[in-house]
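Complex shown without one protein chain; remaining protein chains in place.
Right after this comes chain A.
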Amino acid sequence: MAMKIRTLKRHVNESFKSLGRNGWMTFASVSAVTVSLLLVGLFLMVMFNLNKIAGDIESDVEVRVYLDQSITKTQQKTLEQELQKIPNVQSVRFQSKKEGLDSLLESLGNDKQSFTDLQKENPLPNAFILKTKKPEQTIGVANTVKDYQNVTDVRYGKGTVEKLFRFIRIARNVGIVLIIGLLFTSVFLIANTIKLTIVARRREIEIMKLVGATNAFVRWPYFIEGLVMGVLGSIIPVIVLMVVYRFAYYNLGGNLQQMFIRLIPYQTMTLNLSLLLIGIGALIGVWGSMNSVRKFLKI
């Protein structure tokens, strides 16, 4: 059943009245939500990026097999066939020393000029670039290939990825514990603020129930009150995180890019994070308020 506009107006009115009446408690609750969401937001911002970076690196995992400078054409041909026969290898690609240098210079971007020495005398060897079927197969493949003839060196990024993933896992666990603690504190504070309102209006609720107001009708103002506190609490975090990410993305992002690391685009990040934070704020608020209303309705 759709609510009458007049009724909705009344509920909104009632909730803002009591938000004002309990000014300090409202302020404390909103502040608690603000602090929590700020930390949640920062944490998510970092985690989302770390996850993306790890994913990028992971999907990029390849094994580089550097060749002896003195290898002959036939030996190279044989080696390529052997490499292709390894079960977990998906593809084998030859990269000449020239291509290797080009791609290195490419990735260095603007600083290319300072590496003119490299261009004069290319120190890079020829290489085969293997892609494995799954990222976790790189270690095995690398170990096998290491002992082949005419192979001087084998490189793969597995170690980095593994360390990164381990770091992400630890950071995530610590963060989650911290955040859950903070969120519960916020819920608790909001519940307490609402409880104050309710105690102050116990009489009113009692009479409402006496004359036949429905539970939903009694509940609405408190629902709105909680919602407003939660959403108010998400405003500052959203703004701060937009500014922080703008700074991080446009200043740090450039440097990171030279290390083959790409951050999540500014707009994607801020849009998703803002919606998420507002959503969490609303949820905290509503949860807190519904928690304290429940037991007062049993009249």
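Here, a residue touches a chain if its C-beta (ideal position, glycine included) is under 8 Å from a C-beta of that chain, and two chains touch if they have at least 3 such contacts; residues count from 1.
Going forward, contacts and distances are computed from a predicted model.
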Practice item. Pick from "ABC transporter permease", "Cytochrome b/b6, N-terminal domain", "Phosphonate C-P lyase system protein PhnK" or "Cell division ATP-binding protein FtsE" the UniProt protein name of the chain that isn't shown here. Key: "Cell division ATP-binding protein FtsE"
**Study point:** Residue touching the undisplayed chain, where the options are A:Thr185, A:Asn215 or A:Asn291
**Key:** A:Asn215
**Study point:** Options A:Arg6, A:Lys73, A:Lys120 or A:Lys295, residue touching the unrepresented chain
**Key:** A:Arg6
Check your understanding: So that we can see where the missing chain sits, which residues of chain A does it touch?
Key -> 4, 6-7, 10, 203-204, 206-215, 217
